[in-house]
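A selection of the complex's chains, in situ.
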Amino acid sequence: MPTSAALERRLLAEIMKIPVIDVHSHVPAKEPFARSLRDLVGYHYFTSLAHSAGMDKAVLADDAPDEEMIPVLVEALAAADNTVQYGWLMELARVLFDFPHERLTPDNWQELAESVSRKAKVRGREREILRASSVEKVFLTNAFDENLRAIDREIFVPSLRADTLVFSFTDKTVRKSLAKVTGVGVEDTKSLQRALEKLFERFKSNGAASVAISLPPQLKVFPVVESDLDTALGKADQGKPLSAAETANLQSGLLFAFAQMCGRFELPFQMMCGVIRGAYRHGVYQGRDLLQAGDTLRSLMPLLNAFPEVTFCLSVLSDSQAQELASYGWLVRNVVVSGHWWYDTMPAYIERDLAARLQCAPKTKLLGYYSDMYKLEFGLPKLNMYRRVLARVLAWDLVGTGRGTEQDAVTVARLLLRGNPQRIFKV
Amino acid sequence: MPTSAALERRLLAEIMKIPVIDVHSHVPAKEPFARSLRDLVGYHYFTSLAHSAGMDKAVLADDAPDEEMIPVLVEALAAADNTVQYGWLMELARVLFDFPHERLTPDNWQELAESVSRKAKVRGREREILRASSVEKVFLTNAFDENLRAIDREIFVPSLRADTLVFSFTDKTVRKSLAKVTGVGVEDTKSLQRALEKLFERFKSNGAASVAISLPPQLKVFPVVESDLDTALGKADQGKPLSAAETANLQSGLLFAFAQMCGRFELPFQMMCGVIRGAYRHGVYQGRDLLQAGDTLRSLMPLLNAFPEVTFCLSVLSDSQAQELASYGWLVRNVVVSGHWWYDTMPAYIERDLAARLQCAPKTKLLGYYSDMYKLEFGLPKLNMYRRVLARVLAWDLVGTGRGTEQDAVTVARLLLRGNPQRIFKV
């Protein structure tokens, strides 16, 4: 039976105090926060909504001055002022930049722009933002050939992004760059393993805590015989075209090789499942990818089965897989259920998915939320959105149905936002 | 945090005043309202439920007199008096026909039958019904060879139904009829374009505001090379059988040709996605079609990409696609998210889908609800069902979470029910 809204408020207050470990973001280590308003409204969540609502995307050209671009974007965004994304923008503007207005308009955007520029000059701004957001550490997503030395490891945690190596391995510049950073030219399975070993050693010694990759819908993965992987790697090395079967061998072989290294180096493998890159041809930058309804994790099973000692932190993009993911968390020992990703990050989905996860899967196998943000400022409103849903679900479902006490609910919240990330990624 | 139920009631009162533009129905222009009770209970929503609950479908024979058919149907329907569909019938009986009983029974159906017959004779009955339903205009779905002259365009808006031409083009009578109404015999791509041009001209000059089609699940659509379409059209013209590949070319080619004409004539293309016609062989008339779980819009992407200037108003039949559709509305500029169709029109689905749409997509890209009705009387209960859910979602989600004020909520409701249809279809 429902308990009171007062409980929900008390839980939210406790939840706000938990210092979050944010296990996935795209924050650039060197420019982690916004230097200008453009850095904020240029986030694909806003440009894609404005474009979808009718804005000409030519407006977004890199050389268009703020004075031209921003008012047009802001005006188009008004059509989306009902959305949660718009709400993020207004919440961060209010909390992080003292912006006093309810809506961003062509008349008041300069006020916000000035505040953003001013705050950008504050020393330790990144820490100020994290403090205001109740975030302790933020995972980055680093290119395999990125310099990791400069990363401020007190607040940032590197992760190796595997997408480019797995899906663009036939690209000459990719292989060249891999050879350069590892000192190993890959021409067969053995040299691949040596190269990955070097790569993982470098990441590990620089504090990397995970490997991350995004996968297309219904990607078939399967164990590849060494000689078949040799053939595919050899052709790639020689610049010869690969058949469809060889490409499949190459991608699965690389994925298995990464998983094997994850095992050896004790790094969890974060997989974001189900994104169709470039599906919408006319979209803005980073606004062309879509999900696919009816996708399934089944095709990943051979990989999950092959590496029982590797922890796979899985996210899905399609809401039609939500129960499948929760069930994997329930049953499959090396699967951790992670966050609420992109098109699936709306409260309407989070609420039901979170309730179901907490009903069926061990509380130790859930990563509550990651920001997926490109600038630190977005952690605050995205996490707050999640925190509100979390407080509601814990109050009305966990405590309200008698499965746990108020104290249990706080314990669960701590695990989801901090304890599980700490234990799983050893940070 | 939740606000009060009082807000929900105030919003509903405001929503009831908005004159709706109903963008999709099957109302026959010449017989738009019920002449007899049979016209109402003969709606497939009721015959299929009664049959599913055990009624012999022979009862529905055209020559069975009302006195035989209706009591049997009414008795069988009692097994479904828990349903929303049954609720529609009772609500319209009460409001439009002053029927005083809570249930329709073999003992009281004649009372309703008399009221229906009596009201049918009232002059201007169609306007009376629309007034009671708070509906201003109703879109029709017109066969390509239908006479459009007689349509009362003050209240009705013609739409060209494309199903027959796209999916039954090899049917000789279809091609003959097309030749007759356009004066063009289609034998290749060029003559197809001329015929469609004539067809669209006629519809446009008669006030048509859209083209509408229903599509089977996972229909693959793709751009067809002109010579391949020539071959398929030629074979169809000569009455020769088409291979599976040629049939696919024909259907995709026709679909692309329709979309092209939509672009030239500035007509939105309404697509109802995912119906398997005739799936249940033993069903009653119009009660044989089903949805398919796990269907996806992905296969439509080539069409949506090919005509960025055409507005596609998409509905889906499978609940497992709800988030996919909402995400298309969010990202894809030429996609409008439309209504809650057929098996997906239950409040349990509408509530969550509507909340999600309002959370993620621009408010200008949502068509709230269309009736899909066969007689005008059904607009009232179906729309009222939607209006109640809309009031609830706006109160508890939009206003309750602080994303908008009460006035914003009314603005959103106006857009969904009236403003967006007006702007998108230019009516």
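In this document, chain identifiers A and B correspond to the written order of the chains, with residue numbering beginning at 1 in each.
Simple rule for what comes next: a residue touches a chain if its C-beta (ideal position, glycine included) is under 8 Å from a C-beta of that chain, and two chains touch if they have at least 3 such contacts.
This one's a predicted model, so the numbers in the text were calculated from it and none came from an experiment.
Trainee: Total copies in the complex, given 2 are shown here: how many?
Mentor: Altogether, the complex is made of 3 copies.
One rule holds for everything that comes next: only the chains that are shown with their structure count from here on.
Trainee: Between chain A and chain B, what is the gap in Å from one C-alpha centre to the other?
Mentor: Taking the average C-alpha coordinate of chain A and of chain B, the gap between them is 38 Å.
Trainee: Could you please specify the touching residues of chain A with respect to chain B in the complex?
Mentor: These residues of chain A touch chain B: 5, 8-9, 48-49, 51-54, 79-87, 217, 276, 279-283, 287, 290-294, 318-320, 343-344, 346-349, 352, 388.
Trainee: Spell out the part of chain B that touches chain A in their complex, as residue ranges.
Mentor: 1-2, 293-298, 301, 304-305, 308, 318, 320-324, 326-333, 352, 355-356, 358-365, 397-398, 401-404, 408, 412
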